[in-house]
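Of the protein chains in this complex, all but one are displayed in their positions.
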Amino acid sequence: MTIKLVFLGRLEDLAGAGEMLLPLDEPQALPAILAGLPADLAAALQGPKVKLALNGALLPPGAEPVLADGDELAFLPPVSGG
Amino acid sequence: MTIKLVFLGRLEDLAGAGEMLLPLDEPQALPAILAGLPADLAAALQGPKVKLALNGALLPPGAEPVLADGDELAFLPPVSGG
Amino acid sequence: MPADVRLAEAPFVPDAEIGAFARAQPQAGGLVSFTGQVRVDGPAGAGDVEALELRHYPPLTLPGMRALADEALARWTLTGLLIVHRIGVMLPGDPIVLVCAAARHRREAFAAADFAMDHLKSESWFWKREKRGGLWRWVEPRAQDHADLSRWQNARA
Partner (left out) sequence: MPADVRLAEAPFVPDAEIGAFARAQPQAGGLVSFTGQVRVDGPAGAGDVEALELRHYPPLTLPGMRALADEALARWTLTGLLIVHRIGVMLPGDPIVLVCAAARHRREAFAAADFAMDHLKSESWFWKREKRGGLWRWVEPRAQDHADLSRWQNARA
């Protein structure tokens, strides 16, 4: 199974790409997925102002989604100002 | 000598024309000029909200101009709303 | 930066004016326009406005509009200001007034356009009559206009 991570704004620069496809052996919770990423990226993705959207729907703060095949998880840093 | 009276807004309807040329024998103050006009028009021209402009310049409230040859006196009722 | 202030005796095209104004304002980050037009009241009815006429007093009208523009320029930092006002007889759908304000920052453009409209509506030397059911009738001042004006009498709103 494969999941897709999407990085917006400055998180894209940190990740080196706007999207990342990850193969998974089985559904995994977010902390386990982050543990497989470079430490600086994982830290930035867990920043207090970063919001999450699972398959296009915003998650409430503190949600710890479990990702399965085909899921898309977007990391949304604060939007830019005027 | 001749003076010109200018009537704006609904005062024009009352006066029957937008302008009136009046021959004068000598310079006259406003009350004497108004005395020569139809009573209903004279009353309307003296309404508390009617402003006066002499030769294109607004007069302060209560001004009693004396008009001489070539003068133009405009009677300006309240302007219309939005 | 002088304002562009005009009386129009014939119909004008607001979007053409807005486009020309915008192209002259490359330093602006934000441009606000207000267009006032003679409303079409929907399916024709006896009470609808058939025509509108604006009369003015030339020695006062344009100088008054220029003074208003100067006040807006003094009050906000604008890169440009345009005021066009129709006089004469207008039909439903015709533009009556156009105000465009441009500024580096959008709040100044909004405030200046809003300010100019409130003052144009209530303090400019225009007398308006409307034709309904074939009869012309002068339009009286509105209390709302004075309320609108009072918004600007304290600090910079």
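What to note about this one:
To keep things simple, chains are lettered A, B and C as they appear, and every chain counts its residues starting from 1.
Everything below uses one rule, namely that contacts are C-beta pairs under 8 Å (C-beta built on N, C-alpha and C of every residue); 3 or more make two chains touch, one makes a residue touch a chain.
As the structure is a computational prediction, the values presented were derived from the model and not from experiment.
In terms of the touch definition stated at the top, the absent chain reaches A, C within the entire complex. Taking the complete complex into account, A:Ala74 is the one of A:Ala15, A:Leu30 or A:Ala74 that touches the chain left out.
Touching the omitted chain from chain C are residues 13-16, 18-19, 22, 26-37, 39-42, 92-93, 104, 106-107, 109-110, 113-114, 117, 148.
Think of the hidden chain as still there; on chain A it touches residues 6, 8-10, 12-13, 18, 53, 55-58, 74, 76-82.
Everything below uses one rule, namely that only the chains that are shown with their structure count from here on.
A separation of 28 Å divides the Cα centre of chain B from that of chain C. Distance from the chain A centre to the chain B centre is 78 Å, each centre being the mean of its Cα atoms.
Averaging Cα coordinates per chain places chain A and chain C 51 Å apart.
Taken residue by residue, chain C touches two or more other chains at no position, since every residue touches fewer.
Within chain A, not a single residue touches two or more of the remaining chains.
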